[in-house]
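Okay, structure first, notes after.
All protein chains but one are shown at their positions in the complex.
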Amino acid sequence: MGRLARIPGVAFLLVVLGILFGIFAGGFASLPNLLNIGIQSSTLLLLALPMTFIIMTEGLDLSMGAVLGLTGVVLASALVAGNTLIVAFAAALGVGLAFGIANGLLVVKLGLPPFVATLGTLGIAQGIALVMTGGESVAGIGPALPKLYATKWVGIPFSILVAALMYAAFHFLLYHTRFGNYVFAIGGNREALVLAGVPAGFFHVLVYALAGLMTGFAALLLTGRMNSGHPIAAMGMEFDAIAAVIVGGTERQRGNGWLPGTVLGVLAVGVLRNGLNVMAIQSSLQVASIGLLLIVALLIDSIRKRQL
Amino acid sequence: MTPAPLIEMRHISKAFPGVQALKDVSLAAFGSEVHMLVGQNGAGKSTLIKILCGAYRPNQGEFLVHGKPVHIESTRDARRLGVAVIFQEFSLVPYLDIAQNIFLGREFPGRIPGTVDRGRLHSEARRILDLLGMDVDTRTKTHRLGVAQQQMIEIAKALSQDAKVLVMDEPTAAISDREIERLFEIIRKLRGEGIAIIYISHRMREVFEIGDRITVLRDGANVASLRPSETTMDELVRLMVGREVDTTYRTRFCERPGEAVLDVKALDTKSGIRGANLTLCAGEIVGLAGLVGAGRTELVRAIFGADTRISGEIFLKGRALRGSPAEAVRQGMGLVPENRKTEGLALLRSVHDNMLTAGLRQLFPHGWYTFAKAKRAVEGLIKSLRVVTPSARRPARFLSGGNQQKVVIGKWLNAGSKVFIFDEPTRGIDIGAKAEIYKLMETLVADGAAVLVISSELPELVAVCDRAYVLRNKAIVGELRRTDLTEENILRMAMQHG
Amino acid sequence: MTFGERLKFPFKGLVLLTAGVVLAACGETKNRETIALFTKNQTNPYFQTVRVAAQAAAKESNVDIINYIPTSNDSIPEQMNQIEDAITKRPSAVVFIPVDSKAMIPGVEKFNAAGIPVVNLIDRADGGQFVSFVGCDDYAVAMNTARYLFEKMNGKGNVIIIEGQGGSSNNQKRMAGFRKALEDFPNVKVLASQTGNFQRAMALQVTENLLQAHSQIDGILAANDAMALGVIQALDAANRKALVIGLNGTKEAIDAVKAGKLLATGDCDGFLQGCMGTMAAVRHLRNLPVPPEVVFPITVFDSTNYQGADAPYEQRMCPKWESIVKD
Partner (left out) sequence: MKYRLIGVALIVLALGLSSDAFATPSNLLNVLRQASLIFLSASGLTLVIVGAGLDLSVGANLGLSACFAAAAIKATGALSSGFAAGLACGIIVGLLNGLMVTKLRLPPFIATYGMLWMLYGVNYWYMKGDTIYGFPSSFRALGSGDLLDIPIPVYLMVIGLLAGGVFTRYTTLGHEVYAIGANAEAARLSGIPVSSRLILLYTLSGAMAGLAGVIYLARLNSAEAGIGTPLLLPAIAAVLIGGTSLFGGSGGLAGTMIGAIILTLVLNGMNLLGINSNWQPLVTGVIILFAALIDSVTRRHAELGA
């Protein structure tokens, strides 16, 4: 029974939106369009997965959008400079990881509130990206990345493959490894973890480092999709990621995390935006309906919580 | 010649900035023995066991196992030497299941490095739970468990470390008598298997019921180490407090109660209270007795308006209450809640600010806050309640349990409350401060206030109350006048089945 | 609380709510040809004029316009998503203003792959096949307008430049145009060049600061009209005088020229481009000839020649294609 009570309001919303758009938005339910939704949501999912861990440990990471912009530009510049895709990707991962570890140290070791620490690193990452590129996008990255990005395996586009693989990895990490237990513990009862002799600080920093690392993978998709790097292309994505995680049923208190919920949250936003686009709904209504989706999803949860 | 202790701490000293927590303390844990560790709050008990389990490191002192010196630098060292501790605040992770909690930090490695061998984890957990006679599924998430079950999981955690020395910090604080009995059975069984048990407690009855040896700590130093048979309760209290404590909590009882101040008629609440009727008169101290889970807290929270009421009437000084804490406070009711730290105080704010939280409207009816008047009110209360604090500006976090409770009471005095509800006022408070709090109740009632007090400490209820209601599974099952207010009567009423 | 019960409660309220929202706005007709118009953001009036013009041109040649505007302004990933979503609707043709000239190339290639003809409007994309590029020559307009300013300053004095948003290609071309004009007037000295991100408020704040630093400023070049109007606000507040020029020729700028506050604005009129872009797409669908480039003659509106350009957009009609394109 525990599983059923767990389903967040967003699951119902997703089903309803799917049905409504299927009926009213011509071409919505077609396979290419569903693949579109998958492609469009994959980058956001790569940010939302580690964000789930961060929110479970009563943290927050506002810097992911800006760091993704920076790692995207690093990847593109490395490719333009003639490096192989592997080297360029390693550089992007390195930069992302560095920012992740920096966030972790600021929050865990120096005790800064997560909102403030990551707001600071947001500025720094965005600043470096802008200064590096003078605000221009970095193009001419050669064929290697676009070719990789365009590959399909059994008809499934590369970005959806990466997203699915990453979800499996995070699911395994959270539910099948010691690290996963410790993520629940850091959020639920950090004192107990320390008393159990576990270096809680180390794993807590690891949670933030993981977020930084994932911006490297997300950069692969974003730069591949745009065939160029852009310093502020991903601004605001961190807010969408936070919203998707919270709408998906993960709560800041007591380490109450639910990874599948995050996927539902990401898809709900993706389906709504795509559906409204396909129906060519007036743009101002699209904007308002995103806000409505967030609030209705949370409303369902808060009403159900009061009923139980 | 008594056998060599399993583990021994000698000449332990530990100082924190500004306070010498432990001065040359020694403690020995002998196999198959329940070693009671008693002492007031701040006597250094929890510091001592945190040093034993490696959470803190002593400034001086040595550890001996079977007479040979060893080092305990971290919780891992302590665990290696077979020391396991159950702290008062449970060390459970709500959204992990029972097996994951029991083996937190000591998971069995799976095939792939970093993973957990879940099969073995759950089978081992099952084995330990069976040992404790718990038939709960090891996959249940701990946030679904009751307090007593969580207590058992803590013990299972200790047993899973096949601990030779088990330290328990006030394990019976939040569980029912039935569950206490079950706990003592398990303790006796473990003792039989040669395990040394160090048991910290404030409850004198437990010391004599299960203790084999008693060590008394006062102000961070050994005061005495003796057998229960060699001492009496009063002597123990004197040793603990270091001065004569008159445990006569109440001198004059209320002969002629004033007019009915609080009147509850046929109260049903969403939290399960059914048909409660209750009256409270000025000048009276009325007790609410019952087992854990009998619904005493639910009842007072409904009266105070903190929980939603389904039906029934509540009259305060004749006026019907609609049911919100704000209204209750305006009409002169004050609640000293069960958990001070989360519901009674804002720990980060100063004593000054905490004492004013409820009385703002009372002290400053026109809405304009003046420092002078506020300061006078707070200083006055600090003096009259004898709150031990270097200054009114000190955050409440740094005060002892007793002083924190006094601040909460001060909060309600500032609000001019006439009806006080105390929910377990003396839990986690040492003997000295307990007496002061009950004396305070007496002065309140003497000035014409009325007091409703919940307490699981039956001896205190009997010593303090003019009369008492007894609750059983969320209903008031009887009322005991002063004359027949005895522990036996209370227990009989509270435990009657069917 | 069985699963059924749980479903029942939220389902009722929820279905009504969401259905209401979605139904209220749908109802598209299928038969007529549709043109997908991609503009960069919701708030810049310049793109609103483009949308109004496109609507006017579409009504004339009875085609339908579908607008694709990112919910967060100038968002590259969102415009990319909207391209893919548009392709599912199979529009007959696309009029496309890229949010970023390089990042949007893969998007244009998706249109090409889907066999949908694309007209590149206003911001020239650096790749992908287009039926035609319709837009004003940012470089030339900027150069001419700057030259006009320097002539009015009889070739000497101090100026400051308020740049547009770093990433946009038309900003790069406009800066190049300003620099070219500066080469021809050696003793015009550039005191400072800071960005206002094409935003009025930022341009106002930057100008306020620069006015503090430089006591003698004779001319101010703003990369678009919105910023030029912000500059004017700053000058009024500090009651300082300077010759200000902007680019785009928006109606508000024309009014400022009429009021003598703005010296001149380079005509890169959104309305005209909206019309011509849409007409180019329609002509292509009707396989009428469309030149690879339609670049408008450069006019610099000043206090003498702004007539006709200040009519409100709603009443304005699209000019005849032939009057502009002399092949």
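As written, the chain order gives the labels A, B and C, with residue 1 at the start of each chain.
Here, a contact is a pair of C-beta atoms (placed from the backbone, for glycine too) under 8 Å apart; a residue touches a chain by one contact, two chains touch by 3 or more.
Please read all numbers here as calculations on a predicted model, not as lab measurements.
Asker: Relative to the complete complex, which of the depicted chains are touched by the chain excluded from display?
Answerer: Checking the complete complex, the chain left out touches A, B, C.
Asker: Which one touches the absent chain: A:G82, A:G111 or A:G155?
Answerer: A:G111
Asker: For a quick check of understanding: of B:L345, B:V419 or B:I476, which residue touches the chain that isn't displayed?
Answerer: Once the missing chain is taken into account, the touching residue is B:L345.
Asker: Among A:I37, A:A76 or A:L122, exactly one should touch the missing chain; which is it?
Answerer: Result: among the candidates, A:L122 touches the missing chain.
Asker: Can you tell me which of B:L6, B:A302, B:A415 or B:M493 touches the chain that was removed from the display?
Answerer: B:A415
Asker: So which of A:T57, A:S159 or A:S283 would be touching the chain we can't see?
Answerer: Spelled out, the listed residue whose C-beta touches the missing chain is A:S283.
Asker: Take the complete complex as the reference. Which residues in chain A touch the chain that isn't displayed?
Answerer: 66, 106, 110-113, 115-117, 119-128, 130-131, 134-135, 239, 242-243, 246-247, 252, 282-295, 298-299, 302, 306
Asker: Considering the whole complex rather than only what is displayed, give the residues of chain C touching the chain that is not shown.
Answerer: Interface residues of chain C facing the absent chain: 41-45, 47-48, 51, 71, 73, 166, 192-195, 199-202, 204-206, 208-210, 212-214, 229-230, 233-234, 236-237, 252, 255.
Asker: Which chain B residues would touch the chain omitted from the figure, given the whole complex?
Answerer: Interface with the chain not displayed, on the chain B side: 17, 304, 306, 324-326, 328-330, 335, 337, 342-349, 353, 356-358, 360-361, 364, 367-370, 394-395, 398, 411, 415.
We adopt the following convention: only the chains that are shown with their structure count from here on.
Asker: Name the shape of the chain contact graph, picking from line, ring, star, complete and other.
Answerer: Line.
Asker: Averaging each chain's C-alpha atoms to get its centre, pick out the one most distant from chain A.
Answerer: Here the answer is chain B, farthest from chain A.
Asker: By Cα centroids, which chain is closest to the centre of the whole protein?
Answerer: Closest chain centre to the overall C-alpha centroid: A.
Asker: Quick one: report the Å distance separating chain B from chain C, using the average Cα coordinate of each chain.
Answerer: Once rounded, the distance between the two centres reads 70 Å.
Asker: For chain C, which residues are shared contacts with two or more other chains?
Answerer: Not one residue in chain C touches at least two other chains.
Asker: Considering the complex alone, what residue numbers of chain C touch chain A?
Answerer: On the chain C side, the touching residues are 1, 3, 6-7, 9-11, 14-15, 17-19, 21-23, 25-26, 28, 30, 42, 66-69, 71-72, 75-78, 80-82, 84-90, 100-106, 126, 165-167, 172, 195.
Asker: Mind listing the chain A positions that touch chain B in their complex?
Answerer: 2, 176-179, 181, 184-185, 187-189, 191-198, 254-257
Asker: Mind listing the chain A positions that touch chain C in their complex?
Answerer: 4-5, 9, 12-13, 16-17, 20-21, 24-28, 30, 32-33, 36, 39-40, 43, 130, 134-139, 146, 222, 225-228, 230-237, 273-287, 289-290, 292, 296, 300, 303-304, 307-308
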